[in-house]
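Each remark here refers to the structure printed beneath this line.
Note that this complex is displayed minus one protein chain, with the remaining chains in position.
Moving on to chain A:
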Amino acid sequence: MHIAEGFLPPAHAVGWTIAAAPFVVHGARAVATEVRRNPESTLLLGAAGAFTFVLSAIKLPSVTGSSSHPTGTGAGAILFRPPVMALLGTVVLLFQALLLAHGGLTTLGANAFSMAVVGPWVGYGAYRLTRALTGNLLAAVFAGMALADLATYVTTSLQLALAFPDAETGFAGAAVKFLGVFALTQVPLAIGEGLLGVLLFRALISNARPELVRLGVLPAEPDDVLPDTPAPAGTSPAAPSTDDGDGAHR
């Protein structure tokens, strides 16, 4: 999903940068607010960023005979809501643009829009929808992680089709061509990313229950606040942290 440096015409590069910038600024404020209000979130925020960092570094073979990398943005979107990933995803892309010549500064806006904005929001939507329909947390995590990954690559395909429409078939023909390069290859990777997300959340459910309850991922159950299990400082099971966030971000 990395559009290479210089491979978007200037008008498109500027346009996508303008489109992505408010999300990234908003995301930076969301991260700052989260850390200030809930300092104990820092650890999980680090985990969400690290998950994206490691997954987007690894290129994996796919059945189509090409290789591509997962994005890992769904985990942070599910835990902290999508705005946080607008910043964390962009940091990863900046690292790769500066040190690895992977992606670029002129295409950072377009790449951030696909990986750090569209991916997390689609993944979060799929997570909420699956959760509401099935009530199963891990099934929802799988759907959220896999679709965040796939949606990122679909967005890249459409961005390239907009910039380089086919001479005869126009935007639609170019979209089919770029989707053929990106989306098909990505399907097994998205499934793998969904499975990795399930592994991550299984580990978090058994080890980070207080955080998951506070973030609204797990319901606050009466036996979670047994007097003999001291809650960490600042954790208030009654705090409606997600509802508060819903209002602020929409």
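We take it that a residue touches a chain if its C-beta (ideal position, glycine included) is under 8 Å from a C-beta of that chain, and two chains touch if they have at least 3 such contacts; residues count from 1.
Going forward, contacts and distances are computed from a predicted model.
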UniProt protein name for the omitted subunit, picking from "Spermidine/putrescine ABC transporter permease", "NADH-quinone oxidoreductase subunit J", "Sarcosine oxidase subunit delta" or "Cobalt transport protein CbiN"? "Cobalt transport protein CbiN"
Out of A:17, A:71, A:90 or A:106, only one touches the absent chain, namely A:106
Check the options A:97, A:116, A:148 or A:215 and report the residue that touches the missing chain. A:97
Of the residues in chain A, which ones touch the absent chain? 1-7, 9-10, 43-44, 46-47, 49-63, 65-68, 95-102, 104-106, 136-138, 153, 156, 160, 164, 166-167, 174, 177-178, 181-182, 185-186, 188, 191-192, 195-196, 198-199, 202-209, 218, 223, 226, 228-230
